[in-house]
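Just one protein chain is left out here, and the rest sit where they should.
When the chains are written out, they are named A, B and C in that same order, and each has its own residue count from 1.
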Amino acid sequence: MAEPATASHFLPEPYRVVRRHRETADTWTLDLEPAAGGDALAFAPGQFTMVYAFGAGEVPISLSGDPARPERLVHTVRIAGATTRAICTLDRGGVLGIRGPYGTAWPVDRALGGDLVIAAGGIGLAPLRPALYAALARREELGRVVLLYGGRSPDQLLYGPELERWRAAGVDVHVTVDRAGREWRGPIGVVTTLIERAGFDPERTTALVCGPEVMMRFAAAGFVRAGVGAERVFLSMERNMKCALGQCGRCQLGPVFVCGDGPVFRYSEIEPLLAVPEL
Amino acid sequence: MAENGGRRTIKTDFLARVEGEGAMRVVIREGSVEHVELRIYEPPRFFEAFLRGRSFLEAPDITARICGICPVAYQMSACNAMEDALGVVVDEPVWALRRLLYCGEWIESHALHVYLLHAPDFLGYESAPAMARDHPELVAQGLELKKAGNQLMTVIGGREIHPVNVRVGGFYRAPTRRELAPLVEPLERAREIALETVRVAAALPCPELELDHELVALRQQGEYAIERGRIVSSRGRDFTPREFDDHVVEEHVERSNALHAQLVGGGTYLVGPLARFTLGFDELTPLAREAAVEAGLEPPARNPFKSIVVRSVELVHACDEALRLIGGYEPPDRPYADVEPRASVGFGATEAPRGLLWHRYELDDEGTILDARIVPPTSQNQRAIEHDLRWFVERYADLPDDELGLRCEQAIRNHDPCISCATHFLQLEVDRR
Amino acid sequence: MKVLDPRGLEALLEALVERGYRLIGPTVADGAIVYEEIRSIADLPAGWTDEQEAGTYRLRRRDDDALFGYAVGPQSWKRVLHPPSVTLFRARRDGDGGMELVDGAEEPEPLAFIGVRSCDLHAIARLDRVLLGGRFVDAAYEARRGRVFVVAVNCGVAASTCFCVSMETGPRATSGYDVALTELLEDGDRHYLAEAGTGRGEELLAELPGREATAGEVEAGEQVVERTAASMGRELDTEGLPELLAASRDHPRWDEVADRCLTCGNCTMVCPTCFCTTVEDVTDLAGTEAERRQVWDSCFTLDFTYLHGGGVRTSPRGRYRHWLTHKLGTWHDQFGSSGCVGCGRCIAWCPVGIDITEEAAALREAPE
Partner (left out) sequence: MTAAARKTLAVWKFASCDGCQLSLLDCEDELLALADAVEIAHFLEASSGVVAGPYDLSLVEGSITTPEDAERIKEVRRSSRRLVTIGACATAGGIQALRNFADVRDFMSVVYATPAYVSTLATSTAISAHVPVDYELHGCPVNKHQLLEVLSAYLNDRRPEIPSYSVCVECKRRGNVCVMVARGTPCLGPVTHAGCGAICPAYDRGCYGCFGPMESPNTRSLAGWLQELGASDRDLLRSFRTYNAAAGPFREESEAHG
């Protein structure tokens, strides 16, 4: 008779909030450390964890910190409902449950020797930030590094001060917003419009896209139109998920499970699925 | 409360700790009571009207919705009436199961009333949770007792409120012995608590008041009547539910907007624990009888302030009886008797925790209800309640207004009036202040 | 192969109990044959059979007292192996804002499944594939699964809803059992051919009173299974089905079935391979204790695909299409086989008799 060989993958580890930073009216960045001490879990850019807030629920949240800095886990969370509210309103010192990391990663390495274009919409910049950190760590090996970032309005943009630092570190940062007041100097419009003026070499470009599903569909199509091969465009999907282990069945998108086969998918593979309503 | 010349009006806009919503108004002029009124402003829900056109099979579940406190009473009276109409003979084991379910409702309802609604009056608290701060054990044991009743209803009926297992002819499904077994322990505990309750209740301070109303209750040979029986009275009446109309008239009393039930040639009468105890004392289980005697309670019971003691005695009885029924339980061969509709009239009466609950239905060939009449206990007692109030106010008119008000409320609660029940028959004067 | 008489069968049950197994097997309750704890062969549905149609199931008397003369009922072994409600973990808040997390798993008890049909053996194997053979192992499932002893039964009758032959999952048990039985009925006599599928099955059989089967008996056993195979009530053409489904996402049949489908979820609940779950969080009133429970869910609920801002599969059409496509199509992509084992439960227990074989066949028809 087999003894239970495996420890439960459902059981989270307690992590303590060591820093909270308000990004926008409804979005916070939380730095977490294992409550029991030691290093936090290691992860690759694009991966996510399941974050458990006491009694409220457990939700998938992307890791948004630097994968090269293992002592802290960073999550950027937007309040969407009860669980995310419980996460965002936790005081410093409060404890969350964390398990993971899960899912596929942004293939930053694939871009080496060529250009890397990152297109983000809204909270979609959070899962892409680790990719940007990874790219900056190997800046020398990359051609152009471009960030195309769209937000609803200027006050909804994440990581404001960092955008400047990235610029300084050799990233072409283009920001656009849907609407803005007079004081806004930048462009107004959707991210897709930035693609045309971004100035990258489509032949040797890898594009990483994350944002609302419609935005990703348009942006990915935009890259393809600009000449980037669909197999070099990647996007990160969102589906309801309860386990992240491929067992609750909820995150199916046709033949794939978003939690394990994704969330990062190659556009050439996912495009036919995205085209089907209610899949 | 208003003072105006020699006239005092004591009124409570919201009667608390009763089921349903009502109010009380007493007008005293020059020290003598001019007007006493138990007001019901619970909005009407028209059960008798919409029962017309429904199937006879639906009556138990529909009438249960008259009152969430005593749904089993409604279900049982409705079943009795339908079975009477259709000449259905129900097997004894099914009757036993009915009594068992009904015991659950008695335990739940009496414990609710004794501990959560009535005891705070005697001990001077606004609610049971408030009472729990000073008497945590007392409230805890009351809740435990109440829970035992609810468990019984849940196992047999499927849930505590509006059980789903009762049908005309019996039950949809008879519980197994295995399902009943876990009830024994809590019921044994409950019986202990009930005995303790009798002692505690008997020691509560209690005004002396003797009523001489005619007392009316069901009586059934060999049983402390609950789910069936003939209707008897302390003045020697003895009739079947079918003859109810020959004995009871509903009269429009002046000065009041309510229809008051009266006995033909008798007047004010009282149903409920006092009546049951007085007329069925000999049928209580020995344990319940002993507990009563020890508490100094013997028939006839005529002091409404003693009703809390009588309810406690009935709690002992219901626990004892439930344990006996579970001990001897064999699932009936068939959980229900077959029923065939036909044009007919049927009558049914059972003892709701608050007293006699009478139903009458007229059916057509297909079993569609042509006419329905329901007389719940609170409506029968309304006159008696007002009588108590009058007596009380006359006696204690010199108390300050708020104290008198509180005492009057307590006098009303003696009868555990269920206004939700009363509403659908009472004439209303909706008077919202 | 051994032959047991009813006493030998009883001895088999006793030997299992002696080894510490609780027995779960077919028995009659509430108008159906369900899997519950049994204590002896007297608890088996002797002389009962079932008559099944789309949306209908009725118990009927047989004219003999066969112990296994029926097909599968409303429940499957999923109920035991992947129960309707499981505590994942408990959490307690401690004074300084901390949180203690405790695994909810309980030590499972050893169970012997009596009378597992071939389709259900395959269903268990498919659950194994999902819960044990993927990126992550479901530890609680693994623990329960590892303590099960399987006594299979080769089917002597097929219901009108059965189509295991089409799915190549029966009616003969070919793997996944410790012991497999075939019931031989002859002139009112009942005998049981017993073969072992594992070492421990073999050991067990060796202890039982009985004799070696004759060639004739073995042959009779084969015939039982062949007769059953020949009397399948339904069939499903699986040829190219995953591709067909992938190409049929706009087929008008989906609208037609959505008109009938109640989105009640019964099909998923009775399906022995449907594994989807959700979680429920419960807290006490004081907010210091919390529990997280995994419970059966269904892709027919709106919550299943809920995303902030709206669900993915909101129309009944989308939900039914997902279910059928997953069962017969995308399961292949995900787990290398069909998600359907042909047990027919979803056909019989659909309250409005929607028939997966009929729907799949209709999709083959070119839309008008």
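The rule we apply is simple: contacts are C-beta pairs under 8 Å (C-beta built on N, C-alpha and C of every residue); 3 or more make two chains touch, one makes a residue touch a chain.
No experiment lies behind these values; they were computed from the predicted model shown.
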item: Touched by the hidden chain, restricted to displayed chains; value: A, B, C
item: Sole residue of B:E144, B:E243 or B:E290 that reaches the chain not shown, by the stated touch rule; value: B:E144
item: Option from C:T174, C:T198 or C:T283 whose C-beta touches the chain left out; value: C:T283
item: Residue among B:P44, B:P207, B:G266 or B:P331 touching the omitted chain; value: B:P44
item: Candidate in contact with the missing chain, chosen from C:G8, C:G156 or C:P316; value: C:P316
item: Interface with the unshown chain - residue positions in chain B; value: 14-21, 42-50, 52, 54-55, 58, 61-62, 65-69, 71, 108, 112, 116-117, 120, 126-130, 132, 136, 139-140, 143-144, 146-147, 150, 158-162, 164-165, 167, 171-173, 252, 257, 259, 335, 409, 420, 424-425, 427-430, 432
item: Footprint left on chain C by the chain that the document does not show; value: 29-32, 34, 55-59, 73-75, 79, 84-85, 259-266, 269-270, 280-287, 295-298, 300-303, 316, 348-349, 351-353
item: Touch list for chain A against the chain that is not drawn; value: 55-57, 81-83, 85-86
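FYI, only the chains that are shown with their structure count from here on.
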item: Chain contact graph, described as a line, ring, star, complete graph or other shape; value: other
item: Most central chain, judged by mean C-alpha position against the global CA mean; value: C
item: Highest C-beta pair count, chain pair; value: A-C
item: Where chain B touches two or more other chains, by residue; value: none
item: Touching residues (chain side chain C, partner chain A) in the complex; value: 88-89, 91, 93, 96-101, 103, 105, 110, 130-131, 134-140, 142-143, 145-147, 246, 249, 275-279, 281-283, 287, 290, 292, 294, 297, 299, 303-309, 312-315, 317-318, 321-322, 325-326, 329-330, 333-334
item: In the complex, chain A residues that touch chain C; value: 1-14, 16, 35, 52, 54-58, 80-81, 91, 93-97, 238-240, 242-243, 245-250, 252, 254-257, 260, 276-279
